[in-house]
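Structure below; questions to follow.
The other protein chains are all here in position, but one chain of the complex has been omitted.
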Amino acid sequence: MNITLRVWRQKGRDDKGRMASYELTDVSPDMSFLEMLDVLNEKLTLENEDPVAFDHDCREGICGACGVVIDGEAHGPETTTTCQLHMRSFNDGDTITVEPWRATAFPVVKDLVVDRGSFDRIIQAGGYISAPTGTAPDAHANPIPKPDADRAFDAATCIGCGACVAACPNASGMLFTAAKVTHLGMLPQGQPERDARVVKMINQHDEEDFGGCTNIGECAAVCPKGIPLDTISQLNRDLLGSLGRGNG
Amino acid sequence: MSENDLYIEGAPVRDEKAPEGPINERWDKRRFSAKLVNPANRRKLSVIIVGTGLAGASAAATLGEAGYNVTSFCYQDSPRRAHSIAAQGGINAAKNYRNDGDSIHRLFYDTVKGGDFRSRESNVYRLAQTSVEIIDQCVAQGVPFAREYGGLLDNRSFGGVQVSRTFYARGQTGQQLLIGAYQALERQIAAGTVTMNTRHEMLEVIVVDGKARGIIARDMVTGEIETHFADAVVLATGGYGNVFFLSTNAMGCNVTASWRAHRKGALFANPCYTQIHPTCIPVSGDYQSKLTLMSESLRNDGRIWVPKEMGDDRDPRQIPEEERDYYLERIYPAFGNLVPRDIASRAAKNVCDEGRGVGPGGLGVYLDFADAIKRMGRSAVEAKYGNLFDMYQRITGENPYEVPMRIYPAVHYTMGGLWVDYDLQSTIPGLFVTGEANFSDHGANRLGASALMQGLADGYFVLPNTINDYLADGPFERLDESHPDAVAAKEQVTSRIDKLLSIQGSRTVDSFHKELGQIMWEYCGMERSEEGLTKAIGRIRELRAEFWRDVKVLGTNDELNQALEKAGRVADFLELGELMCIDALHRRESCGGHFRAESQTEDGEALRHDDEFAYVAAWEFGGEDSKPVLHKEALEYEYVEMKQRSYK
Partner (left out) sequence: MANSTLTKKRSTAYGSTVALKSAMAVSGVVLVLYLIAHMYGNLKVFAGQEAFDGYAEGLRDLGYPLLPHEGFLWIVRVVLLASILIHIYSAAVLTIRARKARGHRYAVTKRVQRSYASYTMRWGGVLIALFVVFHILHLTTNTIAPGGKSDSAYERLVNGFQPEYWYVTLFYVASVIAVGFHLRHGIWSGMATLGLNKAPRQGKINGVAVAIALIVTVGFLLPPMAVTFGLVS
């Protein structure tokens, strides 16, 4: 199939950036979206044009490195990561617009590459259980009801790709933050730090210039890992509880 | 080309650190004999850790917590993305929660045997001992392992062992363990004990007076070439499966850190030991960039077959039963479709070589669930394998409930790596190597669910109890960037980058990488022969020469330049590939992941030669365009009897 790509090109953080158009012929429907970009880059290189920079690594949908907005949708038309999106989801003759995640908290580094260090800093603020190596009791010391363990797991599958932020009209990082608050908050090991954790993480979230949540659900709808929207409600409840107990 | 033209044999090498005595007391003894560092002095001691996968993140978190001054590096934009995250199956531990006869000794025994008797007994025993603590530690961190209704941890059996000792978190165990280690690491970053450098690639190790004292790293955003010093350097940089271009590794996985250390004097052990996983989704075209693994568990219910006739390209559903060859069931009636990874992989290659492969390029075999669906019903199959079927459908666009899946083996893990002693120290003092980057625990073949165990054992428990023995002699002399060895290392890095950017040839980096991968896969893949390996060495040398003459890298060093990053990595793969072939050529036996066509039993099974090859082949860099030097480390087995494997 033949396609036209409109790709955001930006040389560096301080460059203004622009859209550029490229024609690609003989695209196989079995290619992944990123393989299609590989083909584009091979072509650009041979034509002495700077290849398009994009983040990617595992290409099996788990590392969370890849992610672009395709025709206005984070990770494109399928609910999966960009690396697992295949060209068979498009039609011959399509014009496909490719943009980086847009958020103040994710500044563009180059072309489609953004800096998601803000997510790491949210985790640094409190997204952990303080369990120094070697201090752990036996793994069976603390039975955990299966539904709690399952919910913790569902929340813990977040890959930190940032699609939730990209898709949110407010560029809110609430689903990411809520996933971690829920993961750790569902487990008995996470209780001692629960009140402090949510306050610290929300403060950092706001500090990073993410927007607030308006419960629209765009984040959960594009999340490649299906993080449930109600984790945000759980976060809200935890925060209000914590504030009520004077942990502001 | 005879072998003697390819390498020189040097003096044997020995692990001096493993204590003598009963195997179950050795780790205690070593921890006791190792010198300690007073907590107040740790702050003055600095450690560089390269890589933030399970081995790197856990080590950084633990050493930071202990009070050392740690600086961490990763090439990804966040430490959470290291490729440990992609491990699916699980992590072994000798907890014996199932009361099914498991013990530390049995895990030790299974691992040595699974490694085809090419690993060190002392190291493997220690691995089995620490496995127990790993699970405790991970649970305490909040890793959501699968649980039963009683609230206790669930286990499953894995990879042909007879006990259930594998802990898992659905099909995402690696992810959950890595996130646990990552969170522990981020906690230390917030505490100020670890300084994190993301999007940094280590390009050289700085060796001063024979000791590893730092690294040269490139800031991948600005292109700045930075000099970092420390009292010790730890490489936790993973495996080198990407030398094959197509593998289940992440696109960025590379050998550069290990290879640069090798060139500075660290021995590289058993480079030819490569694990090839039988159940991957096959290549669909020459644009293919990576291969995706599907859990081995599919072989529990799926039946593997190819058409009996060559070139039979009918729709598989139209091929009648009597014209199908269920070759694993035919050749291995006792184990059938459940033979170990190496055997299943090779059998698939053999039928494809006969021209009976299916799908594009004839590189695939059918994995058919039609019988399972008939027997168990579609919903039962869906419940058990639904997520894998979905993944397959997403990638191939075919519905595996209707049409048999196509699978083909793919490079998955490399057992070889930098040589280390019992303390995980390489032959460069002060340079430690952990996780997949070292060679020590898996011999010639790794068992399922053991990679995660080793990475975390090294990072949480082994290294933090051995590195102190080295650091106790520090802090070493303060260095600054003007030190001649640091200047020289930086100069090496910049001149190499300048060279890559100045060639401005006609071929892209990827085209070289793909060609190298084809050579490696053809001649140093599932089956190796003297003729093929000799040919491969010649072709790799030609390709390397062409690379340095004709590669095309656009842009400059002073920006995010992904082609430049790749070029440096491929340049190192082009050197490693040759060493792998030399190692494979010199080892005239078959063992584990290394199958030499010349060394097989009458039935075509791997044949070891313990009298000649029961050693670790540790290679020393001989110098630019000079032969590598082979140092042998003899392997002795006191606790496990060496046997030939059989699965008929």
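What to note about this one:
In this document, chain identifiers A and B correspond to the written order of the chains, with residue numbering beginning at 1 in each.
The rule we apply is simple: a contact is a pair of C-beta atoms (placed from the backbone, for glycine too) under 8 Å apart; a residue touches a chain by one contact, two chains touch by 3 or more.
Bear in mind the structure is a predicted one, so any value in this text is a computation, not a measurement.
Touching the missing chain, out of A:Leu5, A:Leu85 or A:Ala167, is residue A:Ala167. Listed residues B:Arg199, B:His277, B:Arg356 or B:Arg544: the one in touch with the omitted chain is B:Arg199. Of B:Ile189, B:Leu367 or B:Ile428, it is B:Ile189 that touches the chain left out of the display. Across A:Asp15, A:Asp138 or A:Glu207, the residue that sits in touch with the chain not pictured is A:Glu207. Contacts to the hidden chain, counted on chain A, fall at residues 6, 8, 19, 69, 71-73, 97, 99, 102-105, 108-109, 115, 117, 120-121, 124-125, 167, 169-172, 174, 199, 202-207, 209-218, 220-222, 228-230, 232-243, 247-248.
Rule of thumb we're sticking to: only the chains that are shown with their structure count from here on.
Separating the CA-averaged centres of chain A and chain B is a span of 27 Å. Residues 58, 61-62, 65, 76-83, 85-86, 95, 97, 133, 135-142, 144-153, 169-170, 172, 175-176, 179, 182-184, 186-187, 189-190, 196, 198, 221, 248, 250-252, 284-285, 287-290, 292-293, 394-397, 460-461, 464, 506, 508, 510-511, 552, 554-555, 559-560, 562-563 of chain B are the ones touching chain A in the complex. Chain A contributes residues 11-12, 28-32, 34-36, 38-39, 41-42, 45-46, 48-51, 53, 55-60, 62-65, 78, 80, 84, 86, 88, 109-110, 113, 115-117, 119-120, 123-125, 127-140, 142-146, 149, 152-153, 156-157, 159-160, 183-184, 187, 189-190 to its touches with chain B in the complex.
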